[in-house]
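One structure is given here, and the rest of the page talks about it.
Complex shown without one protein chain; remaining protein chains in place.
Our next item is chain A:
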Amino acid sequence: MKSQTSAVESEDKFERIGGSSIGGGTFWGLGALLTKTKRFDELLQLASKGQHSSVDMLVKDIYGGSYGYLGLTGDLIASSFGKSATADKEFSKEDMAKSLLHMISNDIGQLACLYAKLHNLSRVYFGGFFIRGHPVTMHTITYSINFFTKGEVQALFLRHEGYLGAIGAFLKGAEEDNPNQYSWGENYAGSSGLMSVSPDMNPMQRARSGTFDMLEMDRLERQLVNLPLLQDPSSYIPDTVDLIEDAQAREYWLYCFEEALDGVVKRAVASQPDIPEAAERAEKFRQKYRHKLQTLRHQPFAYGSLTVRSLLDTREHCLNEFNFPDPYSKIKERENDIALKYYQKAVKSLEELSWEDRQFALVRGVLAGNVFDWGAKAVSEVLESNPEFGFEEAKRRLEERPWLIDSFDQWLERLKGPPHRCALFFVDNSGVDIILGVMPFVRELLSRGTEVVLASNSGPALNDVTNSELQILTERIAAMDPVIESALREDSLTLIQSGSSSPCLDLSRLDKVLAMVVRERQTDLVIIEGMGRAIHTNYYAMLSCESLKMAVIKNSWLADRLGGKLFSVVFKFLPSCVFGHH
């Protein structure tokens, strides 16, 4: 937007195809001359209040209406500033600023379209420091692009538009360090989001950062890539609900996360009982996260796409910032210990069942285990009040079939066929879930001759099991179970970190090693467990191999949305989605 146009062919192949001298500097320079405003943002604020039709000559000013023959509507601008060539009138600053904004945005939009047309491109990304998330600018540019291409070309904006050059320079400088081996993620705690839009709305932020925005990025020590089994990586969107589009859902989730804050704060403090300033830090965390939620209420797009995943991840980042990297650590330990005690008994009773009954029991076991989730509002309340809520009890209370989504019959049929070569299992919670639900299920797969890859979190999130914890757990289980022990030894059971530290799952950002192993082992079954990974995200994900998504819905609003009730079961088995097979 400064004045350059480049066509980008691939990550390192691009060409500067042209430019224009009319850009942000023109807007600022002419704006300063015409309105005597000194600051760029002030100019934009003036523009947002102005009426350009007093300054611009519109088609209707020339035609008395629309120019029907050519289909030009009366409100289109025929000549920018066309009415200001008169000594008779004074024009307001707001009107002139608006006119200027239109003039420049339309011009840039038009040139972008001409270039796009010449090079046959359908997407135009706007970078540079001109836009800054100002709705009126983005709106005008989008309108302009739509107008000049009749909707064929899409205008896209970048939240961190102004930083692109600097980030690039940084990465270039870090080249000796081989930056391609890393991946980067935005740190929601440190980033200010689109702050410059309404400086008057966020007094706290303003006091802290003055008039500039901040972008904080985390360098992840391991590279993240696509899951090779995604049917169409280029169109894959992990999230099930777009909270920017869906106002009702947004309303609910923002409220939900705000309500849950107390519990989260208490949990955080309780996780560091020996440290006196934990309470203080927890309070700061509360302030910060609440502030983010409030910002998002007013500006849902402040941090880009707004989803349950981003709300969860933001919470995790904020907890991390105030030194609560793993508030559930002790709880996880305790629950693991309890569950391990039951393990052998659970396995033995399963072995006594008929094959068919066992398949059903295994599935119910995973589902029942999945109920034990501190993330869910309903369950955490119960767990708080009744820690002895047994596994058996959970199984008994599980929804009767037919489940809300019920493809168990197809799954059973499939199991009668040849064993899968390799199953990739994205696991969820610690404790009962992983030990009494998932592990027996995995055991069964292994005894059929299917290899299993267990993918768990790289970093902690709620009470989800992490890879390092899983390593320990599996060792302990191997000590009591020869099937698991030999599988580990023979490498038919492998544990790999997923690359994620979130309660949700983005299949386009997985640890590179995991992707490699998935390919090597010719994985033909993907299992995703839990609300965060199979419902908030990936509910509609299409994979090129067979997939199984299992979860219990522990949020009554969401259950209602999906047509069920609290603790409804989702058991979605899909045969492979490769074209030609279905």
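Everything that follows uses one rule, which is that contacts are C-beta pairs under 8 Å (C-beta built on N, C-alpha and C of every residue); 3 or more make two chains touch, one makes a residue touch a chain; residues count from 1.
Here is the rule we go by: contacts and distances are computed from a predicted model.
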item: Hidden subunit of the complex - UniProt protein name among "Pantothenate kinase 2, mitochondrial", "N-alpha-acetyltransferase 25, NatB auxiliary subunit", "Large ribosomal subunit protein uL3m" or "Glyceronephosphate O-acyltransferase"; value: "Pantothenate kinase 2, mitochondrial"
item: Residue of A:S48, A:Q110 or A:S492 in touch with the missing chain, whole complex considered; value: A:Q110
item: Selected residue (touches chain absent from view) among A:V59, A:L367 or A:V517; value: A:V59
item: From A:G25, A:P233, A:P418 or A:P575, residue that would touch the chain that is not displayed; value: A:G25
item: For chain A, residues in touch with the removed chain; value: 2-3, 16, 18-26, 28-30, 32-34, 38, 55-57, 59, 61-65, 67, 69-70, 76-87, 91, 96, 103, 106-107, 110-111, 114-115, 117-118, 148
